[in-house]
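Here it is: the structure, laid out below.
A single protein chain has been omitted; all remaining protein chains appear in their positions.
What follows is chain A.
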Amino acid sequence: MIEIKDIHKSFGDNEVLKGISGKFKPGITNLIIGGSGSGKTTLLKCMIGLHHPEQGNVTYDDRDFTQLNTEERIEIRKEIGMLFQGSALFDSMTVEENIMFPLNMFTDQSRSEKLDRVNFCLERVNLEGKNKLFPAELSGGMKKRVGIARAIAMNPKYLFCDEPNSGLDPKTSIVIDELIKEITEEYNTTTVVVTHDMNSVMGIGDYIMFLHEGKKFWEGSNKEIAKTDIQELNDFVFASRFMKAAKDKF
């Protein structure tokens, strides 16, 4: 489980996060949602240590990440898998080399063992046989799936996804969402997904934290979200005509 307590983060005079707390449990898909500039990506970066919060704690299974030194943080980071918004694949490496990279760095497995793991991960994301392609030869959806394959290569305890559906067509978005949910449930991973995709919210949001102007405004599940009467949340979730019509049918 990941627990955040009273996270504050500012950039100059701009206070982006104003004391956010919450718990992200394993085995369920935890979503952080909110409009542009609400602080969701900043919160995610504070959780994984790419930003340093001025105040507050991030705890990974009772290990306070914010109080650890660099070496101790590295040990936790080896348990983290991350899917970046732009996939962040190493463009000088093939798909196989990308997925094998963390295995090369942190394991003493033989090449055949590593190759087996790569093939298993590729199979898991439905990209069998794409080992020798370079990122430039992949579509946006394929890059995301390779990103997921790389993220799960080390069997992570914690999986973070930053806008996994951005720039993807609705059908591919659903494939990615389902893949994240399956992996979470199958490996009992603590998964945190930052998104503003309403299909993801309604489809895989077991736990949803809604941020608005740097504060936690609401938390609950996708089943509860349609029943809430909080104006800011309704304005965000049901902004589109389609979602409005869907809500009326609930």
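In the analysis below, a residue touches a chain if its C-beta (ideal position, glycine included) is under 8 Å from a C-beta of that chain, and two chains touch if they have at least 3 such contacts; residues count from 1.
Everything that follows uses one rule, which is that contacts and distances are computed from a predicted model.
Here one chain is missing from view; checked against "Carbon monoxide dehydrogenase medium subunit", "Thiolase", "Cytochrome c oxidase subunit 1" or "MlaE family ABC transporter permease", UniProt names that protein "MlaE family ABC transporter permease". Of the candidate positions A:E75, A:E123, A:E137 or A:E186, contact with the hidden chain is made by A:E75. The chain omitted from view is touched by exactly one of A:G19, A:P102 or A:G140, namely A:P102.
Residues of chain A that touch the chain left out of the display are 48-50, 74-75, 77-78, 80, 82, 84-86, 88-91, 101-102, 104-106, 154, 160.
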